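A single protein chain has been removed from this complex, and every other one stays in its place.
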Amino acid sequence: MSAVVVRGFGWRHAGRRAWALRGVDLRVERGERVLLLGASGAGKSTLLAALAGLLPEDSGAQEGTVEIDGLDPRKAREQVGIVFQDPESQLVMARSGDDVAFGLENRGVPAGEIWPRVDEALHRVGFPYHRDRPTAALSGGEQQRLALAGALALRPTLLLLDEPTANLDPAGATLIRRAVADAVDADTTLILVEHRVAEALPLVDRVIVLEPGGGVRADGPPAAVFAAHGDALAAEGVWVPGRTVPPRHATAPAGEPLITAERLGLPPRLAETDLSVRAGEALAVLGPNGAGKSTLALLLGGLLRPGTGTATATPTLAGRDARTPPHRWRAPALARRIGSVFQDPEHQFVTGTVFDELALGPRRTGRPETTVRTTVDALLERLRLAKLAGANPYTLSGGEARRLSVATALATAPRLLICDEPTFGQDRRTWRELVDLFAELRDAGHGVVAVTHDPDFVAALADRTVTLEHR
Amino acid sequence: MIDVGSVAAPGAPLARRNPVAKLAAALVFSFTLIATLDPVAPALALAVELAVLPLFGIRYRVLARRAWPLLASAGGILVTLVLFAADRSGPVLLDVGPLVVTSGVLLTALGLVLRLLAVALPGIIVFATTDPTDLADALVQNAKAPARFAIGALAAFRLVPLLEQEWQMISMARRARGVDAGRNPLSKLRLFASTAFALLVGAIRRGTRLAVAMDARGFDAGTPRTVARRQDFTRADALLIAGAAALAGAALTVSVLLGTFRPLTG
């Protein structure tokens, strides 16, 4: 009997004209391990939500059917475990152990069995703390592991994972993948969404590629799929393994410094750090989860007051304002000179539509309305957001939201651009587009700082790297 | 900084009592005292409250920190009463223009201030020594509160410390995009309001997502829930409530016997 049968399935989110996905036909047998691929916005997350029975009737329109072991997914939730991309909003309880126990309580597992199962699940994902550890005190990677434990404790026969390693450092990502490999047995069906195919391949024995706009593009064993459709898939945005991207390193030597950090730090989040960023160079900031990279980005961006040391802008960047530190500049002056992209895109959105979001910066820095329009339209086109101009930023897919947040910083064309994880969750095509955009800016004499866990991005763009150590 | 969770020293005998019992005891104690306006009964009750504080494992300094706004309110009561007291009997102590202070006024003020403190302190003590998770568990297991609502409220309560961080992120996001208030107090107020609004919107979005995640783990499946953490209501818990009622009753009785009792409805 098949674990999953999808027939002519389609879903249109409430408030949208376009279908998020449409005409999808699939069968997945019990025990199969499937990698679900597709361009950003192709509907992968939506499909997982449908399989987990988490698309309420009042939130959109459905076509076709989905069955889990012959049941409507809303009735088959007992068998399904799902881990979403954002771990923070799926933790329910204040203590780690209680959070894993939450699902077991809901399923009516006898009280005596709960704690042994909690401990087993925590052990399986390599959770390093006691179960009394407050969930608020966990790093992103630890939260991700806890969320996985919460799903595994329910012993699902169908496990759905949506980019479970986005935002993790390479070591943390390996841990999660190992935990998944250990956890799925012959009876468990696994459906995994992950843009980085090479890392995910050891976990799976089948690849399904969704076609943007509807239907299934390719389906089969990974080797066969990539052999038959490799070029076409790569062109459409799939990270086909073994296909490298040509690097875009600086053609000219770096220019004058734009900003210098001396003993810059914010205990306990960031230890004292020295660095400087020059015009016409791309600097990558690396380091494990929790090392303080995002904190450094906010300090350089003039958004946090330093706890120790100073960040000093040079006259090249700030003219006469160079005498005051960036965190004391007026906001419009700051936005003109330094653009910041936050790690969590949703933290960055201020307005109600994609268009307004992009137009806000240029308007605040006093550009005429016609310039604003052309800038915004060009960015929308290049980052494939034009169709979503009227959409609410909070309804975008993971990758779309990331692109929009990068675009908002690009819109004011600041001399210094500071991006926190600019490429996570991107398909190959938009990834290349982003690399090109950054490279163009750099070659035009702007400084680019990118905090990243993405080794390909470093290889493709960075002229120099700085690695923060764990405190 | 907002502190959530219990501040009790571990192992304090009364802090460990069932949260529902503690809450019931505090309510019984407070609402018995509301019945009178005289100073004697609340004074006795306050003495009792301060005496049992060590049993709850709270240091007097911690209590003072939580209760200081009450003292400000007490000052307010004093001023208000001088102007608006109903009872103006007794010899005049002070007479300056509209301010006429009699001994009756002072007695009423003393009664009301003591009453305010005596009525509010039990709740402060109980909530300072109660963990929210334990309270929700006990409400479900011992007070028959509907589990879906208690757990839902608990899940939302987890967002409190996150709201503080969120506020910071929203402010930084605005600044990064060129939005600030400058020195104009009016635009400062507007920016404050719009940040608060964004915080509420963000919290609701987060709540929506949290609800989906909870459903994904079978929250609304209709299966009868089991409980991982047991909360027992023991004889000691019943005794705590009875003790609170007895002590509050005793305070009132003493006041009646001394002839100072002034019923609220008098």
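Letters are used for the chains, namely A and B, taken in the order the chains are written, and counting of residues starts over at 1 for each.
Please note the rule applied: a contact is a pair of C-beta atoms (placed from the backbone, for glycine too) under 8 Å apart; a residue touches a chain by one contact, two chains touch by 3 or more.
Throughout what follows, contacts and distances are computed from a predicted model.
Q: One chain of this complex is missing from the view, so tell me which of "ECF transporter S component", "Peptide/nickel transport system permease protein", "UDP:flavonoid glycosyltransferase YjiC, YdhE family" or "Sulfur carrier protein ThiS" is its UniProt name.
A: Answer from the UniProt record of the missing subunit chain: "ECF transporter S component".
Q: Of the residues B:Ala8, B:Val40 or B:Leu81, which one touches the chain left out of the display?
A: Among B:Ala8, B:Val40 or B:Leu81, only B:Leu81 touches the chain that is not shown.
Q: Looking at B:Ala12, B:Leu27 or B:Val100, which makes contact with the chain not pictured?
A: Only one listed residue reaches the unshown chain, and that is B:Leu27.
Q: Taking the full complex into account, what residues of subunit B touch the chain not shown?
A: That gives, for subunit B, the contact residues 2-4, 23, 26-27, 30-31, 34, 37, 66-70, 72-73, 75-76, 79-81, 83-87, 108, 111-112, 119-124, 126-128, 130, 132, 135, 148-149, 152-153, 155-157, 159-160, 163, 197, 199-201, 203-208, 210-212, 214-215, 219-220, 264-265.
Q: In the whole complex, what residues of subunit A lie against the chain that is missing from view?
A: Given the touch definition above, subunit A has residues 14-17, 56, 58-59, 352-353, 388-392, 394-395 touching the missing chain.
Criterion: only the chains that are shown with their structure count from here on.
Q: Report the inter-chain centroid distance for subunit A and subunit B in whole angstrom, where each centroid is the mean of the CA atoms.
A: 41
Q: Hey, which residues of subunit A end up touching subunit B in the complex?
A: So the residues of subunit A touching subunit B come out as 49, 52, 54, 77-78, 80-82, 84, 86, 88-95, 98, 101-111, 114-115, 118, 135-136, 150-151, 154, 298, 301-304, 330-332, 334-336, 339-340, 342, 344, 346-350, 360-361, 364-365, 394, 408-409, 412.
Q: With touch defined as at the start, can you tell me which subunit B residues reach subunit A in the complex?
A: For this pair, the touching residues of subunit B are 5, 132-133, 151, 154-155, 157-158, 161-162, 166, 169-170, 172-180, 182, 198, 202, 205-206, 209-210, 212-219, 221, 223-230.
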